[in-house]
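All protein chains but one are shown at their positions in the complex.
Right, chain A next:
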Amino acid sequence: MNLTLKIWRQKDSKSKGQMVDYKVTEISEHMSFLEMMDVLNEQLVNSGEEPVAFDHDCREGICGMCSMYINGEAHGPDRGVTTCQLHMRMFKDGDTITIEPFRAAAFPVIKDLVVDRMAFERIQQAGGYISVNTSGNTQDANSIPISKHAADEAMDAATCIGCGACVATCKNSSAMLFVGAKVSQFALLPQGQVEAADRVRNMVAQMDLEGFGNCTNTGACEIECPKGISLENIARMNRELMKSTVS
């Protein structure tokens, strides 16, 4: 299929960016979106132009590196997939596709479609871990009884790959789905409950410090999340923070 691409080009974090039109031809519907971008870049390199910079790594929906706001949606029009898992069969011959970087003041553009998502790392460093002695005499995890329900919910929360689609999609650039998932995966398990109060306080404080917006419960993040992280995690984070305030 032949496509027109409208892509955000920005030389570096200091420069002003703009949308630039490109044409790509003979794109197979079996290609992934990133393979289509590879075809464009090969075309640009061959004609002596600067290729479009975009983040990617595993290309199998695990690492959370690929981003892109495609036709007005994070990771494009398909549900439950990252951009690398989005296939060109979702588009039609002759389509115009708008491709922008994830937008949030806390995710500044580094170049073209690449944004700096280190804010998520700093939130994790503020409390997204458990303090465990790993000196070699660690207790066997299976000796701690955990209900199936709690284990399942914690695992669901832990599937968050930290891609930032929730922030990109949210009209307020709120990071509450991400932080809610990271708070929940520990709050649900006995190993995490020991430091639960400090964790939620510190992670929420760091989230606010990074300049993410305020959740207004539109629910857009849950719909666009490639891993289907539930809004329940935001409600749980709210409960955890209220609990930590009164405890």
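Quick note on the criterion: contacts are C-beta pairs under 8 Å (C-beta built on N, C-alpha and C of every residue); 3 or more make two chains touch, one makes a residue touch a chain; residues count from 1.
Going forward, contacts and distances are computed from a predicted model.
**Student:** Name the absent chain as its UniProt record does, using one of the following: "ABC transporter ATP-binding protein", "Succinate dehydrogenase / fumarate reductase cytochrome b subunit", "Homoserine O-acetyltransferase" or "histidine kinase".
**Tutor:** UniProt protein name of the non-displayed chain: "Succinate dehydrogenase / fumarate reductase cytochrome b subunit".
**Student:** Out of A:52, A:104, A:123 or A:160, point to the residue that touches the absent chain in the complete complex.
**Tutor:** A:104
**Student:** For chain A, enumerate the residues touching the unshown chain of the complex.
**Tutor:** Touch set of chain A with respect to the missing chain: 6, 8, 19, 69, 71-73, 77, 98, 100, 103-106, 169, 171-174, 176, 204-205, 207-208, 211-220, 223-224, 230-232, 234-239, 241-242, 245.
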